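Of the protein chains in this complex, one is absent; all others appear in place.
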């Protein structure tokens, strides 16, 4: 077989079998070889036991999605075969742990990994590293580099852990080398992607928050958002920032509201259930004009749903959440770099316009790891809007926290500014912040707040366009669908079927000025999203009804994320 | 002056001045004379002090809105004049309490009500009844019936209260009779509307809940919803029902969810802030397929907003609330009879389809009093859907709480049914109620739930049409705008400008089958609603984009409800 | 026999303290002769909260932190049911704290087992309100549910058990089930249920637990004395277990009893129009 330019390995087993470690080790090896890498997982909402799998993909081209076929499947349990076999490529092969079960499949070899390692090391749990060893033989990895990966990965834990893993590696290698016909069964072409980092959306958001000047974070654990809080617990304190795990999401959002009142840059992160609980608080921030950023790491809903699985079904809620009407911006990054940069944007927009900014992510973007260009601090600009210092205040004759202005933005002097006091409320209020039921004032205040969504238009993250301008088939997507859509485009391009892709990065207010011209330029536009009702398509239909006939929905809501071929198959014009 | 066929009196003063009592007394009198009566109020979110006013309108024709002009203004404070004078009809007159202030207006007479009553009775608070006495003279009321109203109103409190009010009445009458040119200044034509009741939407909802078989209610006080709970505290216990004031709205909605699980018919009522807090719970009910009814008595939002004032800005939130996607029905009564009957509908729909039903009300509908036909218990039908008793269960071979069926409805056997147990969850689940991440099951369960919104279509409350079928100007409205829209239609009809009005009673899922033909039948359709963004119009645009060019919004969001002339003025085709 | 939802195998890590609660609950329910279809298990969200999936009973998986609100709703709507709520310390003492305190005050006759492992198990080991200072960076003093339970003036049954001591667990759970079936009000049991994966306290707790009934002056009807005993025990670095409050009151003081007396309650009322017609007409006629 010729070297693979795009390889995918799936590792399945029971929770606790260490499948994630295998994909991580493989990922590290492939990166050393200059490949783009994407790792993903499919786990249950339980700590141990139950089937879970991890996948790693490596390619000479940039990727941010799973491959639709699996080249090699590693099975620690029978279920891994049931699930994985259907995805196996025709040339694919299965390595399984014959300690656990036997398989009659022709393209499968069993190794008693657990027994072998258990016997030699006393602890069968190192069977995962043994499997990595066997894989290294199957793929003909360089032995020294294979080993180096183990050393890097376990150096922090050091000592015994490192030693045992190195031994397990050799056990796995030896077994595979002894098995007939397995060595060098496949080879993987080296790539030339270097100076990339391997990161998740959650980590990128945390870094963006810090660099964007975020200094106060309160949250509550929830899958798949928890890592944002955990990263910030490491990053922020050395910078004089504060991270608190609150008693619940109501406390979290209200704590950041209190902190925002003092002028700090703030964020919380959560997923669906927590987001629903934050509804009242987000509306309060909108009315009181206190800048907050809420990151929603969407998972499968509704209700407790499927905590560990992927979906993009919170958009309608975000766009409409809260009784009454208040402005909000919904921005949706599609890549780790987006996550980093748009978290900064979110902080700037929130503070300039004194609105809640909702950063919409999804499980795949949050938790899967992607090779990404390094984040560039030079591109970061901190814009605090009309923030008043004590000196600036001293020049004023009046200070009104809700002053009507031409720009639509009121200057803000946080508490502690000598000579003035901020009177802030979620009741309807006049410019001074005094509660008011005056109908004329009410109308003006509503307009002041709501028009932010019009006036800020050109400051909101711009959509990105990919593909030839004259392509007649359009694709619209946001969030992690960026990866599979781009991949689909590449495949189609190669087949001589050009498409044009609009990656929406601001979802609300709907960027009509970007999307309408796009819709006009194509004959048909496929809106790709992970939900049942076609939530973004619905927003497009509402705001651009004249274009509705061109809109088609490509939907998936089974808990897994799109792969490129699924998108291609859903577009009859090019499929 | 000829007798007035449509009269309006506004009474303004400080909170505690008893303005509501005056409007109540006048309303009672007018009803005795066979008139339709509508009383409304405009109060602050505070208990005493601050300006508040009450209005009463009486007419020979059915009415459910304020009149745009005031015939007589009673002012207990200066602000009453500032506010009321602009609404005073050209022939209008002002009676004011000269104890509080003096006025130079030509069409005003001051009486020292507080001093007069204070002197005679020791308690100036009876000044409001004295004002009623004066009004009775101004309008040439029948003295015996004027007195009978006082007797009825105060008989429950009896003794001294009754006696003092009667004395205050005479003091007021005497003062007005002695004032030059006031007696019989106006007269009001008798009407022939009898056997009506005077009620509010809140009371009608409470009654509908009881008669519809509702037996469990949990709520938390909030304006303007509290009265529903208060009525039920009186109505339900004698029927073996339970009403609990919970510690908060999260507890309230979760308590009714627990109660619903046992098979009881349940409801909670709240307003915007509480509704936002119930978001997660409503989604849970939707996923777990536990029937609940949530009455939302909308007030001015966002956030704490204006608690005592009127708005219809919760619709977008209701239609989209909650992370993820789950079915819901939003029904919106427009009159007290609707409130009564549609609360029954809501209970039936919730239980048959095992979904959350959202009963959307608004402050004016909830709290203003309207003369209404009596509620007819004969029209009430209790439909419990596929509810399984012990006997029915014994006939089954299997009981699955989430069984896939042709109808889309699963039969339900509540806990306590011998031989079976209900396994209910807000996680994604299989037919048995076991947690499941199987992708195929996920897709089927999503469809099972979401298709309820399609399958239930013909059972949802139907829209009502008013006006000639060939009218080319359409009006669409819901909730309390029913009153002013109907009045506007009558006025326009008389001017030879026919309009056609669709009163939407199901708002979500949008009844496209009703509204699309309607839109096709007219040249233009004005969607009248109390919010900033035109929330119902947005839903129409999303679901019927092909009709979008016909849609116009008539919006009001200053805290007060529409009056007929405002609606007329907003429709250029007929104004 | 009609086939109904079958229990699924527990999803807990081998050795998890929650197995103890499951076993004890099974035993206690059997001893108290509760028919499976009359028992409602309300689970929280967390490792612990999945317990209802592992038994042949009515199970409702509540929202995170809302199990007590749902459980109270169940009981008030159908007082004939035996209601046991079970969830984690994060569920009950963090997000559920408001309902927790109010459950004592409301005093509906339900059993609540808080499975305390001093961590958030299912979200992978963050500190919970009961975590010790230093655990995963925790700097807040641990909440003691028993002390706070004792501070709320209502005739509740209050106890703490330990998953390492199944005998006491079964006895206390049995007493709690009996207590609630007699309509005497809220029965709270905090079970020390170690998380072997993120916070393995089995050994430590085995050394530290102290049966309060052995302490001189033990009188579970005297809140103030028990408050002192518990504080003193804690000051000695020990963890008090046992029954901390057993009210003198024996009458059916439960909220459902106060509200409904012997009436069947909302779930079992006949709500068809006929039998209620006269009452309805009276209500409607009262409109003026």
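Think of it as A, B and C in the order they're written, each chain with its own count starting at 1.
Everything that follows uses one rule, which is that contacts are C-beta pairs under 8 Å (C-beta built on N, C-alpha and C of every residue); 3 or more make two chains touch, one makes a residue touch a chain.
Remember, predicted model here, so these are calculated numbers, not experimental data.
Visitor: What shown chains come into contact with the chain that's not displayed?
Guide: Result: the unshown chain touches A, B, C.
Visitor: Which of A:419, A:468 or A:517 sits in contact with the chain that's absent?
Guide: Counting the whole complex, the residue in contact with the absent chain is A:419.
Visitor: Considering the complete complex, identify which of C:102, C:160 or C:181 is in touch with the unshown chain.
Guide: C:102
Visitor: If the hidden chain were put back, which of A:108, A:211 or A:228 would touch it?
Guide: A:211
Visitor: For the chain left out of this view, which of A:137, A:198, A:476 or A:510 touches it?
Guide: A:198
Visitor: Give me the chain A residues in contact with the hidden chain, please.
Guide: 197-199, 203, 207, 210-211, 213, 215-216, 218, 235, 237-242, 244, 246-248, 250-251, 254-266, 280-281, 284, 288, 374-375, 377, 380-382, 393-394, 396-401, 414-427, 432-435
Visitor: Residues of chain B in contact with the chain that isn't shown?
Guide: Residues of chain B in touch with the missing chain: 16, 44-50, 220-223, 226, 233, 245, 247-249, 273, 303-304.
Visitor: At which residues does chain C meet the chain that is not included here?
Guide: Considering the whole complex, chain C reaches the absent chain at 94-98, 101-102, 105-107, 129, 139-144, 147-148, 150-154, 223-224, 227-228, 231-232, 234, 255, 258-259.
Rule of thumb we're sticking to: only the chains that are shown with their structure count from here on.
Visitor: Which whole number of Å gives the spacing of the CA centres of chain A and chain B?
Guide: Their C-alpha centroids are separated by 44 Å.
Visitor: Could you say which residues in chain B touch two or more other chains, in rising order?
Guide: 280, 284, 288, 425-427, 435
Visitor: Which residues of chain C are in contact with two or more other chains?
Guide: 50, 61, 63 - these are the residues of chain C that touch more than one other chain.
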